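All protein chains but one are shown at their positions in the complex.
Then we have subunit A:
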Amino acid sequence: MNLFASAIDWILDPANYVGLNAIPLRIGQHLVFSLVTVLIASAIAIPLGYLIGHTGRGRGLAVTTSGGLRAIPTLGLLTLVALWVGIGVVAPYVALTVLAIPPILAGAYTGFEAIDRRTVDAARAVGMSELQIVRKVEVPLGLPLLIGGLRSATLQVIATATLAAYVADLGLGRYLFSGLKTRDYAEMLGGSILVILLALALEGIFALIQRFVVPRGVSGRLDTAPTLRTGSPTAAR
């Protein structure tokens, strides 16, 4: 337990709050990097997922590709891209965007698929155009599952951003690797605790958001595990 005390000391050490290696700066880097990655992935995955969900076409392909992407080890992708584009932040951005796409894509199209077909037919029957159906019916009703997808994507990116420090001077993972190099266990452990706290805090925030985005008049029954239902089992076929 002494190890934890030294890690807490490390976290509270004023020396770790100044300069380019300051803890708040590293947390900020970690968050900004993760946010940008999830945004890029969303810009690709959400429109695509909505298209698949609305038309019902290309679902098999989407399931297979995202299942395949899940089997690819991040570290391999990260180091490979880093060899291609050089050391720096580009490789983590590329590798982690690829990782973040499957859960968001799955969240987007399962959100549409989970909607009662009668609701969509009713919207069509009252004269809504396809675009209106998407905007006013499918998007709001599919939101909880989409947020679920964003939740898994964000958590995955936050976790893997730690690994990204292996190829770039980036985020909280830096403490893990620099501590490993200098055999400073307090630094490694302190850094690890910070990453874990950050991940748990985001998990909590997302759990709250997910509860709030259920449109009024819809029962709040949510499946918070879209990853599993749309994950590899079917995908591996």
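Here is the rule we go by: a contact is a pair of C-beta atoms (placed from the backbone, for glycine too) under 8 Å apart; a residue touches a chain by one contact, two chains touch by 3 or more; residues count from 1.
Rule of thumb we're sticking to: contacts and distances are computed from a predicted model.
When the unshown chain is looked up in UniProt, the name that turns up among "Putative tricarboxylic transport membrane protein", "Glycosyl transferase", "ABC transporter permease" or "Cell division ATP-binding protein FtsE" is "ABC transporter permease".
Contact with the omitted chain, checked across A:I23, A:L170 or A:V195, is made by A:V195.
From the set A:I11, A:L77 or A:I115, the residue in touch with the chain omitted from the display is A:L77, counting the whole complex. Within the set A:V38, A:A62 or A:L163, the residue that contacts the chain not displayed is A:L163. Residues of subunit A in contact with the chain left out of this view: 3-4, 7, 68, 70-80, 82-83, 155, 158-160, 162-163, 166-167, 173, 176-177, 180, 185, 188-189, 191-193, 195-196, 199-200, 203, 224-225, 228, 231-233, 236-237.
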